[in-house]
Structures are given as structure tokens and as C-alpha cells.
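Let me give you the structure first, and then I'll get to my questions.
One protein chain omitted, others in place.
Chain naming follows the written order as A and B, and within any one chain the residues start at number 1.
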Amino acid sequence: MMMALLRRLGQTAFVLFGISVLVFLVFFATPGADPTARIAGRNASPQTLEKVRAEYGLDRPLPVQYATMMKKLFITQDLASYADRGELVVPEIARAAPVTVSLVCGAAVIWVALSIAMGTIAAAMKGTWVDRGLMILGLIGISMPVFWLGQVANLITQSRYHDTWLFSWVPGLGYVPLTENPWGWFKALVIPWCVLAVMFIGIYSRVLRADLVALSGEDFMRTARAKGLSPSRILLRHGLRTSLITFVSLFGLDFAQLVGGGALLTEVVFGLPGVGRLTYQALTNLDLPLIMATVMYSAVFVVLANAVVDILYLFLDPRVRDAR
Amino acid sequence: MPAEAPPAPAAPLLVVRDLCVRVPSRGRMIPLVDRVSFTLGEQDILGLVGESGSGKSVTAMALMGLIDSPGVQITGSALFRGQELVGLPQKQLRRLRGREIAMIFQDPMTAFTPVYTIGWQIDEQIRAHERLSRKQARNRTVDLLAAMGVPDPAQTANRYPHQLSGGLRQRAMIAMALSCNPALLIADEPTTALDVTVQAQILELIRSLRSTYGSSVLLITHDMGVVAETCDTTLVLYSGRVAETGPTDALFAHPGHPYTAALLASIPPLEGPRPERLPAIAGAPPAPLERPEGCAFAPRCSYVHAPCLHAPPPPLVPTGRYASAPRRAEADTQAVPLPAPDNTPRPGNLSHGSPAVQARSEPASLRAAQFAACVLPAEGTPLPPRLKDTAPGPGTPDAIGHAPPPRPPSPSSTIGEPHL
Partner (left out) sequence: MTAEAPPPPGLWRQAMRSLARNRTAMAALAVLAVITLGCALAPLYARDIARTDPFTSNVAGSIMLDGQETDIMQPNENPLHLGLSPIGPTGHTTYLLGADSQGRDVAARILYGGRNSLLISSCAAVLCLFLAAAAGIAAGFFGGLVDTVLSRLMDIMWAVPVYLFAISLSIVTVSQGLRLGPFVVEADSLLIPIVIIALVYVPYAARPIRGRVLALRQAEFVTAARCLGVPRWRIVLFDILPNVSTTLVVLGPLLMALSLLAESALSFLSIGVQAPAASWGTIIQDGEGLIYTRPMVAIAPGLAIVLVVLALNILGDGLRDALDVRDTARRPS
């Protein structure tokens, strides 16, 4: 067990290092243009360019540049945006993070609950029209671009049907901090939660159904039936519990990616000032330091979250616990 | 048919009549199990033998009501203590499963849910059928595991399936099956996935169940050695149909059906000179879809003749010397070891070794005679060996006095060419 944890830790460190190198290379070593100009932003003066070159050590070899960059990101945390008048990047991300976490957590609750319900019901009623209907719904959910769905949701709840009883409670776009007004926080986020969850409900319910159906042919499911257990107990305690192993590993990956900035499109459409929208603003201003920082931080977050999932896995699956 | 056999003194536990299982395929109904009938008495062990695909497992699954593939059609009758199992609603079947009829499976590796401890899974079955607290259930679990010869049962109950060896897992499986004291235990190839030494231990355990737990056992296997060692009665299935049925010792001594004979001939003799080559049955059993029109064994049969190919599958007819005589006479004369059942390391432990077994098999011997779907070359005449140099194992039948004239070639008209 200890060995497994240590090994996982080593792997995590390696992937972290690899990601930082990859992101660094993307920004600093893509053939084509000079990173100086990109960092300095549009229409930068020669003095600014000179300053950037000195600050990032861009006239020195790549490994030195890498070290400088990492130092500015994680140790001194004084990476500053040029496009945005010297705003420090790291605190900006720290301010945006709670918004993203609020958005993703709420969506996660919805998508886990609904997808487990849909997947299990579909598997239990395999071959019936309920099964087919649920799976087609899931497929449609997977097929919708999230930013478009967000716009349609806005159109319905903010404009077309806003005056009916159904949606009159929906506040205008934007975010209300949880600490300020929990009810307002909730109201502001319900629609974004649902929109973000739709695609994942589709994916997860389909994956879960396929898993459960595949499991139903397994020997241990036959044993459970031969034991005289009720069908619901067989499906839930034996089938679902075993499927949860895959489910949790998928969930960990997706959750981490979303918190790490994957919810960008939803945040943009609903005007939520999270990490994703920060990236989007940086994108429109061509604010390279900010994008570098968000990408790097999100990658770090994803890797750490993956490590957590793997440890969770050890608890969920007794076989893995002993295998390593 | 066994149905017409003289009535048994006690009501049999399970009476199966004309059980058919058909599945739809390409617009036709394909029989996987075709008119199978047998009777299983209290505390009896019945062996269901056949190659893979012969319908043994399907028969067992049908009895348990565990077949749920779409469109499947199960007909016939299976009376368990007077209750009809065929067509019984799932809800009532569920009450029987695990409590009255329990099943153990071939592969103990995969038969336990991997994410729960062994103890949890046995507790679950107990609590599904009886109102017991967790603690009481666990106590019984530990007792059962101990009775099955699991070392340190309390500890083992807290271990996960993958942490146990195959033999221990099979013992745990049997403990789980017995946890509600079922009247009938269906064992589907319980030893196939195990080492030979562990196999012997598990068989010993199964044999002892009827005295300690009073259970009847339906033992499904493809291993003639296992049958000889364990079962009172044997039913040979071929391609979904009964080829032959009868008391194990009689059937082994005087196989009536060419298939049974061929199966027995392919077991290496335990004593005497080894044959240069073991005879094997050429070819493979037909897939249910490709079953020939006549006798399903015809393409592989050494004694095939023209009518076999087209006539409808023959009905069961009494056979052997005991077709009419009571079996007791035979039981007395039978003093010789059976034809070489195989790879078990302890020939002394054959079912005839123990007087207790012999006594118990008495009701069965009164009831059952030997029946076969085909007796060749002529009824009552012992079979000629299939190949020249493969005389049956030493001491096979002669002690009874009906020594077959060794290898008389049958009239050419009745012997088909050996199938390639």
C-alpha cells in the first residue's frame, strides 16, 4: 500500500514536470514568431520589448528561460500581465477559482445523480423503449455544443419565457458569491449547472448502462441471482457497486479538467468570472502571461486530482489495493 | 422411461419430465435441451455428464429459472417437492433459489463479486432468506466456513475473493450454497477449474454433504472419473438429448449407448498395460444449429448404420442385463473395481468402498434401471470395441460372468466406417 502511494507520487511529479515542459515549449518554442512580442502584447513599444526580453531571459538558452518562467509562476508568483497594465496574474487566478469551483461542483452533483439514475434504469429495462429513449436523450446531450446550449438557455430563461412563472426567478447573468448571499448564489448558478451537466449526463449514463449490461453476463451476477436476491439488489449492490469503479475514475478525470478550466465555454456564455473566463479575456487581449499561468495551474490541478482519484481507487477496488 | 420405473419408496425430490429449452435463431426455434427426463431422490447424487455444449449447464440453469435470454422457450415439467418449477413466476423462484435449491459454479475465480468480502457475500445470502441479525448471520458464516474445512474461518470471512486460492474460494462457494440448508445442490463443474489434488478434496466434501447436511446433489461434469467416484446415478447427455441413464456402477460396467462406451473407452486404464493410443471420439458434437436429422451422435458413431441417419431420434429403451432384474442382484455380485475411472489418486475411495454409501444407494437401486437411447449392435449383446487394440480396461465386466467375446467384428452392414 505504502509502496503504491509512493510510486503514484513519483509518477505525479514526473507528469507535472512533463506538463510544465510541454506548456513552456508551446508558448516559447513554437516555430514562427518571437515570444517577446507575444508576451508584450499588441503594439508594444521597443522599451517594453526590451524589458520583457530581460525579465524572461529570452536572450538566454531555453533551459534558463524555463527555469525563469517556473520561478515567476510558482515561487515568486510575480508574473505580471503586460496587456492589462501590470496586473499580477497569480492573485487574479486565485480570485477567479471559487467561481469555477462553485460552477463545477454543482454541475457534478447534478450529472452524477442523473446519470446514475438514467444509466441504471436503462440497464434494468434493457431493450425496452424506456432504455432506447433514455439512451437517445443521452446521445443528444453529448451532441450539443455547450456554448450553444447555454445561449439557448439564456434565450429561454432571460428573454422569451422570463416573464412566465416558470423562469421569473432567474436572475440576470453574472455571479453572486456564496459568502454574500447563498440563495442568490444558488439562483445564479442553477441554469449554468444544468447546461454544463447535460453533456456529462449523456456520457456517464451511456457508459454506466454499457458497463452494467456487460456486467450482467458476468459469473458473479449469475451467482447473485442464484442466491435468490431481488433484482434491484442484484443490480444496485452487485452491478452498480462494481461499475462505480470505472465511473469514479472517469469522474475524477472530468471533474479535474473542468475545474482546471474546461468549463471555459459555460463561464463565457453565462458571464461567470471564473478561471475559464479569465482565460477567455486573456485570449481576446492576447495576454500571454495570463494564459500561460491559467494553463499551467489547471494542468497542475488536473494532475493532482488524478492522483487523488487513483488513491480513491485503492479504496474502491480491493483488487488494485493488493496488486501493486 | 424412468417414469415407468417402479415407484420409489419415498417421494423423489426432483422429477424432471421432457424438459425442453429452445432459443430462437434465424427464425427457427433451436432446442438446446431436448426432452430430458430424470428423477433425483432425497440424498441422491446424480451426475449429469456430457461434452461442452451438450446442454448440461442449460438444464441446470433452466431448473433454477436463471435463463432469461430473449425469446427462450422452456417446456416440460420439473417437479421439485411437488412444486412445478417450469413457468413458476420469478418472485416465487427467487424464494426457492438459495434457500431450497442452491448452485455452485465452475469458476470460483469469477463467481464472487470482487468488491465484497467472502463473509459479506455469504451473510447476504443468509439474510436474504432468513430474518437474522448481521451478527448471527456472520456467526453462521464462520461456522459454515469452518465446516467446509477453511482454515481460520473468522479471518477468511473478512478477505476478498481475489485474496484466496481457488480451492478456498470453491469451499467458500459451497459454504455459501449451503448457508440456507438447501434440499438440492446443483454443482456446475465444481472441480474443473481446480488443481487435481484440490479437485479430490472438493469432491470428497461434496460427497460428505448428504450425510452432514442431507442434501441431494445434481453434479454436472464432463469428467467420467468424477462421476464414477461421486454419483449414485448417471445421466449421459449428448447434444441436448439423453443418451443413457442408469445407476453409475451398472452404466460403467455395461454401457449401452455407443457414446457412453466411447467415453469410457477414452479413459486410460488404471492398471495393466497401457494402450499404445487411447481411443478418442473423432470430431466434435454438432452445434445446436447443425444438429443432424437423425441420431445426433451418428456422424461420430463407429456403429452407425443407415437408419440412424434419418430416423427420428430414438426413444429411451431399457438396456443392460438389468433391464428387468432388480439391481440388488447386481450390487451383490459387483465385487470388482469399476472400469478405471481415471486420474483420481485414490481409487480406494470409490463410492463402493464405503458401506454407508452402499446402504444409501439402495432406494435408487430399487427404482432405477438402465436406459439408453440406442443399444448397438444388438440389444443385450455387449459392444465390440471400437478399435482393435483398445480392449476395455482390465477386469471390466467379466467378473459378473457375462464376459463379452472380445472384439467380435460386427456384421459389416451395421458397422459404419470409423468417422475421420
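The rule is simple: contacts are C-beta pairs under 8 Å (C-beta built on N, C-alpha and C of every residue); 3 or more make two chains touch, one makes a residue touch a chain.
Everything numeric in this text was worked out from a predicted model, so none of it was measured.
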Write out, one label after another, the shown chains that touch the chain missing from the document. A
Looking at the full complex, which residue from A:Gln65, A:Asn154 or A:Ser205 touches the chain that isn't shown here? A:Asn154
For the chain not shown, which residue from A:Gly106, A:Pro192, A:Gly228 or A:Gly262 touches it across the whole complex? A:Gly262
Residue by residue, what part of subunit A touches the chain that was omitted? 14-15, 18-19, 22-23, 26-27, 30-33, 38, 139-140, 142-145, 147-149, 151-152, 154-155, 158-159, 199-200, 203, 207, 250, 253-254, 257-258, 260-262, 264-265, 268, 279-280, 283-284, 286, 288, 291, 294-295, 298-299, 302-303, 306
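Just so it is clear, only the chains that are shown with their structure count from here on.
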If you average the CA atoms of subunit A and of subunit B, how far apart do the two points sit, in angstrom? 57
Within their complex, subunit B touches subunit A through residues 64, 66, 70, 90, 94-99, 102-103, 105, 107, 110-116, 124-125, 128-129, 160, 162-163, 173, 176
Subunit B-facing residues of subunit A, complex: 127, 218-220, 222-231, 233, 237-238, 241-242, 245, 316-319, 322
